[in-house]
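Got a structure for you, written out below as structure tokens; questions coming shortly.
Incomplete set of chains, arranged as in the complex.
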Amino acid sequence: MRVLLNGDEQQVEAANLAEALEALNYRDVIVATALNGEFVPHDRRAETPIQDGDAIEVLAPMQGG
Amino acid sequence: MTERQFYGQSLANRLLLGTAQYPSPAILADAVRRSGVEMVTVSLRRESGVERAGQAFWQMIRDLGVLVLPNTAGCHTVKEAVTTAHMAREVFGTKSIKLEVIGEDDTLQPDVFGLVEAARILTDDGFEVWPYTTQDLIVAGKLLDAGCEVLMPWGAPIGSGQGLNDVFGLRAMRAHFADVPLVVDAGLGLPSHAAQAMELGYDAVLLNTAVAKAGDPAAMAIAFANATRAGQAAYQAGPMEVRDMAEPSTPVMGKAFLL
């Protein structure tokens, strides 16, 4: 199915957010995730189903002032 | 005077430093180490599964062994700021959040309405909120009512380097909230600005651009640390009284008659 990953359209086959991250190259990466604008804690990714058209934000630490 | 605590945390070095805009990560690390900064601000940005830029940055920060204060920079709404704060808490493993709810893009001044609302939500949720605010005493009061234990009024617009644009407002805020840890956040351009803020009785200064954009960031970071320490010490040591007219420092008594 198609998802919006950090603003870009991506094709991914996954039942939940955890699988999606796996499939989208985020294995072993320290990130925080949001699904359609709602924060999804790390331990809830596996139980968070995703569907076609979902917007996924994957954020990591970055420079800040 | 009992030592000031920031959410129960002591800070020997009252210069807080941002981590953005440095020529290189190595220079940032050098600036932090050599200035003895104990707390730095960081943010969250989109991570690519391929480049994974954030991972390297985060490793570098952890190696510095300093406290991290994640921000909600660029957030213009309560929801954005609150969601960002939650994501930051998970990634950085800290309850501390520098809360920015930006209201206007030319000055990057806070939306004090959204700020107070977001502060309430986050403190209720267990966060330790460091709000980026103005000198408005009523807003400050509401932030304290919301549970904030630190206030961070701006000195001047973020990244402008103008210094303290409203000294009266800063002085009034210090007088009005004698027991609250106050940090001048944003707008400082020179070490003398940091010293001046501390001489007014502020407890710390937070800046980024003035160091990151200096010709020699590490040297400038050390300069700001020294100036901050100097201003703090001056406030505690008790400055002389300013006089309208001159008064000889060298005693007049005993002067020779040589005409």
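So that you can tell them apart, the chains are marked A and B in the order they are listed, and the count of residues begins at 1 in each.
Operating definition for what follows: a residue touches a chain if its C-beta (ideal position, glycine included) is under 8 Å from a C-beta of that chain, and two chains touch if they have at least 3 such contacts.
Since we're looking at a predicted model, the values are computed, not measured.
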item: Per-kind copy numbers - full assembly in this file; value: A x4, B x4
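The rule we apply is simple: only the chains that are shown with their structure count from here on.
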item: Separation of mean Cα positions, chain B and chain A [Å, integer]; value: 33
item: Residue ranges of chain B touching chain A (in the complex, touch as defined); value: 18-22, 28, 41-50, 52-55, 57-58, 61, 70-71, 73, 79, 83, 86-88, 90-92, 158-159, 186, 208-209
item: Footprint of chain B on chain A - complex, ascending; value: 6-7, 24-26, 29-34, 37-39, 41-42, 57-65
